[in-house]
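Coming up: chain A.
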Amino acid sequence: MLETIVVPLAKIVVLLNAVLVAVTFLVLMERKVIAWAQSRLGPMRVGPYGILQAIADPIKLILKEDITPRKADKYVFTLAPIMSLVPALVVFAVVPFGPDPFYYLSDINVGLLFIISVTSIGVYGIILGGWASNSKYPLLASLRASAQLISYEIAVTMTLVSVILTTGTLSLVGIVEAQREGGLWFAFVQPVALMLVFIGGLAETNRAPFDLPEAETELTGGFHTEYSGMRFSLFFLAEYANMIVISAIVVIMFFGGWLQPFPNVPALAFLGFVPPWIWFIGKIFLFLYVFIWIRATLPRYRYDQLMALGWKVLIPVAIGNLVVTGILKVAL
Partner candidate 1 sequence: MAEAIVFWTLAVLILGLGIAVISARSAVHSVLFLVVNFLLVAVLYVTLNAEFVAVIQVLVYAGGIVVLYLFVVMLVNLKKAPERYADPRRVPWTGTLLAGAVLAEVIAIGVYSTVSSDGAAATGGGLGADTPFSDCGSLVSCNTEQLGWVLYTSYLIPFELASMLLLVAMIGAIVLAKRHL
Partner candidate 2 sequence: MLEITPLHYSLLSAALFMIGVIGVLVRRNVIIIFMSIELILNAVNINLIALSDQLQDLAGQVFVVFVIAVAAAEAAVGLGIIIAFYRNKETVNIDEIQIMRW
Partner candidate 3 sequence: MESIWLIPLLPGIGAAINGLVGIRFFGKRLAGVLASFMMGWALWLSLVAFWELLGDEDRFHQVTVASWIPPIPLDTVDGIGSFSVDWSFTLDPLSAMMLLIVTGIGFLIHIYSIGYIEHEPRGGVARFFCYLNLFCFFMLTLVLGSNFLVMFVGWEGVGLCSYLLIGYWYQKKSASDAGKKAFIVNRIGDWGFVLGVFLVFFTFGTLDFRAVAEAASHMPVETAAVGFGVISAICLFLFIGATGKSAQIPLYVWLPDAMEGPTPVSALIHAATMVTAGVYMVCRNAVLFTHAPMVMEVVAIVGVLTALVAATIGLVQTDIKRVLAYSTVSQLGYMFLATGVGAFGAAAFHLMTHAFFKALLFLGSGSVIHGMNEEQDMRRMGGLRQYMPVTALTMAIGAVAIAGIPPFSGFFSKDEILFRTYLHHGVFVPDKVLWGLGVVTAMLTAFYMFRLINMTFFGAYRGPAWGHGAEDHGHDEDGHGHAWHGPHESPRWMTIPLVVLAVGAMLAGFVGVPIAFEAVWPWTATIEHFLHPSFVAEGAHAAEEAHHMSLLGELGLMAFSVLIALGGIWFAYRNYVERPEAAERLAESLAGPHRVLTNKYYVDELYDATVVRGTMGSAGGLWTVDRQVVDGAVNGTGWTTIAASWVSHVLDKYVVDGLVNLTAWLCGEASYAFRRAQTGLIQNYAFVTLLGVFAFVTWFLVAR
């Protein structure tokens, strides 16, 4: 009873809270980093160096009035943000933070497929949010967003297949173990796949330079224009949780998950003093920083450019990468 119900439940509670708190601080981190990139200071008022801004923002969002437009489809309007956030959180069920079963909720043998399939549910949140608002700009934005997500999902999935081909397992723990046994992070084995997954991940999380669905200059705010208060904050949470998910996938797939750098090199064995979950979270934050860095640096794509990139560059390259990987796998 304890093993099958209480411990997992406790882990779930801790994990969800950790993710949500991480998201609030991620928002603060984003504001600070962008401010520094633009030679500003960013939030400075709440707490020392604005640290407590991370607490103030959620409080504000929760306390704001939650408006439902009269012509909106009420149930769907409520359902949409939930459908957006839930898949992002469900993914953490299979993310391993460390080598022991203690560090993860479960290790299923189709872990990677599970992540892909669950994230593909996330598109409902966006598309229904836009539709339920019964307003033309959100609808346009949601159609754009879902087309974008589906397109890039194909490229990412194709790329991940080539990684699976390298490891021979779909289990996330297995993938990390494969990197430990190989002594080399897959970032060095599959550099093309890394680039493809990272670009695709940017697009799937609607981050710059692919933030078309929330292009405020064109669509007055994107698919969540009509949302406010708590329901808006759910979309907000979902986006940042998705960022963390993508970072986690990239780290697990290509940067050795909880492994220290070059785990087979004895000279670097002293790095093992740092606990594995610290390594894992540190790498995730590194990639979150890259996300923010890119947003501060690159301009937004035009919609046709976005589609051309997805269909005419990423997918062919992904297929080519898959073919090359297969040939090498057979040849070596």
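Following the convention adopted for this analysis, a contact is a pair of C-beta atoms (placed from the backbone, for glycine too) under 8 Å apart; a residue touches a chain by one contact, two chains touch by 3 or more; residues count from 1.
Candidates were picked such that all candidates are chains of the complex that A comes from, given by their letters.
Since we're looking at a predicted model, the values are computed, not measured.
A.B. asks: Please find, within this complex, the candidate from 1, 2 or 3 that touches chain A.
C.D. replies: The answer is candidate 1.
A.B. asks: In their shared complex, at which residues does chain A touch candidate 1?
C.D. replies: Listed in rising order, the residues of chain A that touch candidate 1 are 73, 75-76, 79, 108-110, 113-114, 116-118, 120-121, 123-124, 127-128, 131, 139, 143, 146, 150, 153, 170.
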